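Quick one: this structure, given as structure tokens, is what I'll be asking you about.
Right, subunit A next:
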Amino acid sequence: MLLDVKDLHVSYGAIRALRGISCQIREGEIVALIGANGAGKSTTLRTISGLIRPKSGEITYQGQSLIKMPPHQIVNLGISQVPEGRRVFTRMTVMENLEMGAYTRKDKAKVKEDIKKIFQRFPRLEERKNQLAGTLSGGEQQMLAMGRALMSKPKLLLLDEPSMGLAPMLVQEIFAIIKEINQAGTTILLVEQNAHMALSISNRAYVLETGEVVLSGDAQELANNPEVKKAYLGE
Partner candidate 1 sequence: GGGGQKQNSADSNQAAGGGDTIKIGFLGAKTGEHAAFGVETLKGMKMAADDINKAGGVNGKKIEIVESDHGSKITEGTNVTQKLITRDKVVAIVGDPTTGITKAAAPIAQQNKVVLLSAGAVGTGVVEIGDYIFRDVLLDAVAAPAVTKYVNQKLGWKKVALITSMNNDYSVGLSKLFRKAVQENGMEIVAEQSIQDRDQNFSAQVTAIKDKNPDGIIFTGYYTEGGLFMKEARKQGMKAVMVGGDGLLSDVLMKMGGDAVEGSMVYCGFAADEARANEKTKKFIEAYKAGNNGTLPDMFSAQGYDAVMLLADAMKAAKSEDPQKFRVELAKTKDWQGVSGVITFQDNREPLKSPVYILTVKDGKFQVKDTVEVK
Partner candidate 2 sequence: MANNILELDSVTIRFGGLTAVDSVDMNIEEGSIRALIGPNGAGKSTIFNLVTCIYTPTSGEIRFMGQTINGLKPHIITKMGIARTFQNIRLFGEMTVLDNVKVGQHCRTRTGFLGAVLRGPRVKKEEAHITEAAMAALELMELSHKKDELAKNLPYGEQRRLEIARALATEPKLLLLDEPAAGMNPQEKQTLMKMIRKIQEMGLTIFLVEHDMKFVMSLSHRITVLDYGKKIAAGSPAEIQRDPAVIAAYLGKDVV
């Protein structure tokens, strides 16, 4: 078990966003988290990364508790996140943003190489590499956010709606990339509105509703589940 989330409760003031979520991620898996707006998907990811303190519950990563650990240490353990809404550093250039992604890494030469790889994946970013990230288009920012997270060479990558705002071709591209880095050894927890695509590349999935897990299991099975089809796949 790489990541084990047990009975997680999170509140924003009076709003109870998570009401006892449990989920497991095994090494090498792609796990999808789907659910309607406000179901608590982003909250789950933010809690794992240490940005939000849960009211109760336990998160263990490789047997080590993440509760109470500050976010930068969690990153050092190899957990990286592409946050919702891109959150690029708007006053830094594209290049600098990518370098920030590699903040914890010491291997400077390798970092340079990896930036090159990112540019190969997203040629658009290379064209814009000295532009301030704040003036990028929405989709370009999304690419940058993804590239930045990849720069940290995570063991576990948390993706919060990575396809949002991307052109159709790029959506395909993004999912291909997710599969590819997964095959290269990165475990992935994926939050997506595009449930169709998400389920198609995942091993397993959890369905969230108002802060609770209502369904879970094999991704393929869920994709064929009539309830899921109706509610999340729009069929």
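As a convention for this text, contacts are C-beta pairs under 8 Å (C-beta built on N, C-alpha and C of every residue); 3 or more make two chains touch, one makes a residue touch a chain; residues count from 1.
A quick word on the picks: all candidates are chains of the complex that A comes from, given by their letters.
Source: prediction; values computed, not measured.
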item	value
Interface partner of subunit A in the complex, by touch - 1 or 2	2
Parts of subunit A lying in touch with candidate 2, wherever the complex brings them together	15, 36-38, 85, 124, 128, 131, 135-140, 142-143, 161, 164-172, 193, 195-196, 231-235
